[in-house]
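Before I ask anything, here is the structure I am working with.
Left out: one protein chain. Kept in place: all the others.
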Amino acid sequence: MLNKHIDKPVSVLLMSIAVLCGLILLLVLSFLVKEAWPAINDGAWRSFLVDDAWYPLEGLFGISPMILASLAMTVGAILLALPLGVSSAIFLVFYAPAPVGSVYRLMLNLLAGIPSVIYGLWGLTKLVPLIVQWQAPGVSLLAAILVLTLMILPTVALTSAAALTAVPQELIAGAAALGLTRKSQILLVLIPAAKTGIISGVLLAVARALGETMAVLMVAGNVVQNPTSLFAPVRALTANIALEMAYATGTHRAGLFASGLLLTLLVLLLAWLASRLRSQAQRG
Amino acid sequence: MKERGFTLLIWASALLVAAMLLWVLSDVFIKGLSHLSWSFLMDEPSDSGRSGGIAPILISTLLILLVALFVSIPLGLAVAVWLSDFTEQRSEFANIIRLTLDALTGVPSIVYGLFGNAFFSIFLGLGFSIVSGGLTLACMILPVFIRTCESGLSAVNNDWRKGALALGLSRSATVWHILLPAAAPAIVTGLILGIGRATAETAALIFTSGYVDRMPESVMDSGRSLAVHIYDLSMNVTGGDDAAYASAFVLITLIILLNTFAQAGVNRWLKGRLVAL
Partner (left out) sequence: MTLTSSINTRPYTLGSMNTGEPCCEPIAHLQVQNLSLAYGQKTVLDGVSLDIYKGCITALIGPSGCGKTSFLSALNRLTDLSASTRVRGSVLFDGEDLLSDKVDVLTLRRRIGMIFQKPNPFPLSIRRNLDLPLKEHGVNDRKIRAQKIETALRDVGLWDEVADRLDSSALALSGGQQQRLCIARALVLEPEILLMDEPCSALDPISSAVVEALIIRLRGQYTVVIVTHNLAQARRVANYAAFFWMKERVGKLIEFGQCQNLFEKPNHQLTAAYISGTQG
């Protein structure tokens, strides 16, 4: 033993490290704001909304098409992933025979662990050629939606399965005692009981889809335009940053940081909502 | 009748999801393996990566990961230990730290890329380098690592805590000799999450560790990670798909291998400390 009174200095040391790590958030936000400042001070931020095109070199900073594209991708992916994910969860919890269930769960975990750039690669080389056969150019909103769906499905399925498993046993027994069929038990009793858990999982998935960069960048075509058709190439907010950071300077660079700031605030809002829901679910 | 339809629907969607996964995985494995060879792992890339191999890229990937883990493991364990054992569980201050960490978990990786570029590369003058990339990744994986370790530590049997303190052991000794070893499974989980996220990361690295695909001479050199390489091959290099798939296969294998090492490393550390749980 070195010193019996080691606890005091250790405690101080650990606390300083904790504060330091907590400060990372402040550091991230303040650097975003600092770098974005030229694009947002003195009402400059308004040009993000009113300019009708994204030509940063000419001082036009209309990001609304990209916000819309990001939202369209996210909404599309959720619309597909929610029913598929929840029914996968129902399968996992209520229908799958034990060995099938554990293999299925393993598979979902594996799916969740695949790097997004690999989804992008796969989407670009397999999915896009398929869509081209249907309608050119292939790289499109649809491709982005499909790839994002694959990426968030495991999150939705695994969190929903957890929420369904957490439903109290008496509730299930009660529903069975009422003579409800399995389908009605699930649809009328279990899903409503697990609702908050499922929604908080979905919010997490939304945050992930909104923040995803690579997969979307690789398959969406990256044309700055409003998402008017499923087959039209569009550019997401994240993809825009990745594409232009390499050469952006001055207000252009500031504009990119500003869109990063916007994205962060959006995602933090979602994470906050999800945690509110989760603590609500725990309490009641 | 309706009941049958519902059952069918559930099975059908489960099968659909399974089929999609098998589709993706089989493509990566078949196309990846067919291009993979010993020389692919050992050679420098040539012709923008269309031919040659990925040796420098593997080295850069490992170096970036090493920097990230070297920074995040000690810091992360320190914060986790502070949260679980050196502060009141319900203290306002600790809760603020927890909240900040949870918020950091949600920040998109491209934003970490922006931050890393502005802070490490430019503000601290580290430039496009393996250090910049590693530090950016460290910021990214710290929050998840901390929270996983903290929940593992809090879940350790409280009787051991009381027993140790009642013997007049210091907090520090209790944590070091008993609680940390007992929380090892959670620490492994945290490590695996961190390694998975860091190794898979692309967006945060493009503007921090950069694109250069030469063999790095030091951690101050720019280095291209495997994920960035895959991105570059598939987007910017026509005819790079085969090499991209082979790299993707290597990336997945690497993640699995690293996870096994993490598990084995922690087991080794445990040996002679903990007999059993």
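Each chain gets a letter, A and B, in the order it is written, and its residues are counted from 1.
The rule is simple: contacts are C-beta pairs under 8 Å (C-beta built on N, C-alpha and C of every residue); 3 or more make two chains touch, one makes a residue touch a chain.
This structure is a prediction, so every number in the text was calculated from the model and none was measured.
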Given B:70, B:93 or B:160, the one touching the chain that is not displayed: B:160
From B:69, B:178 or B:191, residue that would touch the chain that is not displayed: B:178
Residues from chain B at the interface with the omitted partner, ascending: 88, 157, 159-160, 162-170, 173, 177-178, 181-182, 273-277
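In this section, only the chains that are shown with their structure count from here on.
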Gap in Å, rounded to a whole number, between the CA centres of chain B and chain A: 18
Footprint of chain A on chain B - complex, ascending: 2-3, 6-7, 9-11, 13-14, 16-18, 20-21, 23-25, 27-28, 75-76, 78-79, 81-83, 86-87, 96-97, 100-115, 117-119, 123, 139, 142-143, 146, 170-173, 196, 199-203, 206-207, 227-228, 230-231, 234-235, 241, 244-245, 248, 251-252, 255
Residues of chain A touching chain B in the complex: 1, 4-7, 10-11, 13-15, 17-22, 24-28, 31-32, 34-35, 83-84, 87-88, 90-92, 95-96, 104, 107-108, 110-111, 113-122, 124-126, 150, 153, 157, 181-183, 207, 210-214, 217-218, 238, 241-242, 245-246, 256-257, 260, 263-264, 267-268, 270-272, 275
